[in-house]
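Please see the structure below; I have some questions.
With one protein chain withheld, the remaining protein chains of the complex are depicted in position.
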């Protein structure tokens, strides 16, 4: 499976092509639109989100709502697209880079004096495409009982230590939260942090916990480093704009405990097979899924564009200047969570199709059942 | 550039092929052997390290110590290779998986009852190959003043907050440390932690900080998610056995601070061009290098094999059993650091060659100078 | 550079994403539309071509007609798109496969009883996307004096042995031909062949010669088999629907001559450097361009859909049936030629960007000039 995304922040469309996706999968456009809406949601978002009301148009790969095995192309129209639909725009150039954005590094890489030519693509608007692809993958994974969910662990100085019992717990509790939280008391404090930041012209990041449940043992590989499931997930998540840290299971806490306290002992239970009472590994050992829920954490840095702008320099005349204040969010932790869900759905689908083939859902299901049977016989007392 | 590694822990050779590497690069075998020695070093290592004395044999890709542009194949002989050099071995099967290892997930994935057939490849012995490839890449990068260095930030409960002034500081201070530390007082405490763990039959992990210095702005890309430099580095580092967390710059601390406190304002200094006084971004903005040192952190979990073994289950008869006690390390944080250096050298070389071509060092150097000139003119007051 | 195409024959759009294409390249939409028109042209085409009037809509990757370095997404609307733009169509299923098409193999692979679900994607309509991508690449290559041209060597029983003097000869002479011919007398005979085939309800294929001129020595590689320029071109050309043979230079005639008669001796000419008086190698030696024009030949099989249909079988009831007669061409040799031009422009651009980098046209041009200088000094008498 291959995914390519295209599209500028104020271009005509955000385009996605998802190639190598199996035939025979029912796709609900409404579900994709819900996911797009989630990406636009969350307390702390800015004005662009009230302008856009993203809707996907699937222009190939489906007939009568079922995938054909052919590449799936999806378009999302930008309402705010004046720049790119004109033959020639006459916008003033942008010459002051915003710290923490792609602006300066991009201008240098591409030897560009108008920063608009960088930020149009490096903008997080591009993640619309990843959510489209992720929403397709999520619908595929549901055929095998694989669910992806996430919740906000921390925003600014506030962090929650409430643990979900299982993935449904996450799904149910975050539904009613504007911050994708499962901890109501902490949610209030987070909301206040965001409100204060807004008043101060400042921005905030946060921490997200991500679960992928229902993955059976054996996705990924220990045989070559780039085929490890943790390597693939780390790449997909660190590749999200603003993400600066990724943990699997205990993550950095592993560094502070002993082996005897942190590894997940193996037990056996009639009818259930091999079980773990703990999941410190985050569901991945040796680069492969263990069958326990895959649990990841992500750190998101504060939004780079501040209302109270940071020091910068005009790249043309080299004079000190304040970074431009463009329409932006105070905190996009909720959006980031859904993008992370999408990216991990893509990564898991890739590994899944590598193991079980990718021609048709029916064939994959047979191959999957067949593997499941082997796992059961492997786990059964003879 | 492509790298493939091969080899079992007790096979005849660990083999590496590095393909797409430029012509005309001087390669010092001694340097590779030093790197291999570093990988075997560090306080807390077990007996295997005293058996092996890894030496590389470069069997192709070089003539008179200069690369030919052809694939570089490297062999490292395993001294302890009795298993695989016999036509047929008669070793007893291993049927009790060690928690936290690839053992159980691998046995299930590959439907294997003899765990030896899994652990031989999933063993960290494979990282010898990555160090070989990394040592080649490091020598290439030195032609452009790019250096890679690392130091131990924490082991078990002990963590240091000493910051290096620059990369040479790291290089000089770690030279005289058995734990790859730059903080002598903390090193003593770490050593004690390891000694206690050894006595207790336990194991420890730790935290590593990794610097890549001398990378000019513009490696990586903001144009497609899998081309981002942070995504590539995250994949390379999370793909190291036992690594469970990766941070770029402030990492998870970004989630706890405000934008105004954490982004790196941009300044201008005659003769130096655009500068930053801080480097919270860890040298990467928008998926591209900024020109500041690239700073990463890694979390390593404790070694999975314990002298005081964990609970497990015999996969054949499903009875409770203690995990096997095989020759292993107490803490391999130093080895992990050098493997991480190697992997990041590979990642940076890949991105470097994508930008500057990959045919010959001379051509790459011209292209590099040319780009450097453009950067200078971009940064010069007109 | 990566290219993905999407779109069904009667879907809403044919979509192309071209990723990794450099910044700063002027793109003329008119040129792409001309190429699309060429793809629809040629004596022997059927009715679909009179319905469609393909026009590209570039929806990302460009600003003010200059590439941004971001992915280029292009849409071409299908006028005949009733099937896929309805929520649910109620078309009768197609159950008789056409021999020589993807119909039967596809139905078996995808376990599909409605052949429409196969042919919609396997249709040559998809090549619209390749022409879009190729037209972008052609415009890039022109910056370096690289031109691609083709002409019809044979149709059915008629074959021409007229050789062009150079690539401009091909370009000029084919302009005034309805069969993309440079041999007027043979063109008449070919036209008659097609007319006869039309009357007989039959179809024809042909032979195309393809030139890529202006490629300097050293694209491609002899270092790994999948990096050879001939391997890459062969894959791109054999991947065109209906192409069943590819030759480089003398091709199969090489098998019938002696080494002394067929290899291209090397000479030296002051001011010109190393020269060849012959070009039997077709401009590729050792998997690399030699600097002579790259000359390829392709065999196209007759169109699979016949007005006088072939024997087939209904895949549902297994009864003998005639293949369905759908709107189709008699001979699409001209379309095939332009698709082949497009595919080879893509292949050459890929190899070009691998050698010279892919960030900006300006940087690539510098790197190119630099290499050119080295070639000149290599070729100069000291």
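A few notes on this one:
Order of writing sets the labels: A, B and C. Residues in every chain begin at 1.
One rule holds for everything that comes next: contacts are C-beta pairs under 8 Å (C-beta built on N, C-alpha and C of every residue); 3 or more make two chains touch, one makes a residue touch a chain.
Keep in mind that what you see is a predicted model, and the values were worked out from it rather than measured.
Of the candidate positions C:78, C:139, C:180 or C:281, contact with the hidden chain is made by C:281.
Looking at C:300, C:335, C:348 or C:361, the residue that reaches the missing chain in the full complex is C:300.
Only one residue in the set C:27, C:170, C:207 or C:345 touches the chain that does not appear here, and it is C:207. For chain B, the residues in touch with the chain missing from this view are 2, 4-8, 11-15, 17, 19, 23, 57, 59-65, 68-73, 75, 83-84, 87-89, 109-112, 116-117, 120-121, 359-360, 362-363.
For chain C, the residues touching the chain absent from view are 4-5, 97, 99-111, 118, 121-122, 130, 154-157, 159, 197, 200-207, 217-218, 221-226, 228, 230-241, 243-260, 262-268, 274, 276, 281-282, 285-291, 297, 299-304, 306, 308, 310-313, 315, 317-320, 343, 374-375, 378, 381. What chain A contributes to its contact with the hidden chain is residues 19-20, 69-71, 218, 223-224, 227, 354-359, 362-363, 366-367, 370-371, 374.
Note that in this section only the chains that are shown with their structure count from here on.
Placing every chain at the mean of its C-alpha atoms, the farthest one from chain A is found to be C. One simple way to say how far apart two chains are is to compare their mean CA positions; for chain B and chain C this gives 44 Å.
Counting partner chains per residue, chain C shows two or more touched chains at residues 19, 69-71, 359, 362-363.
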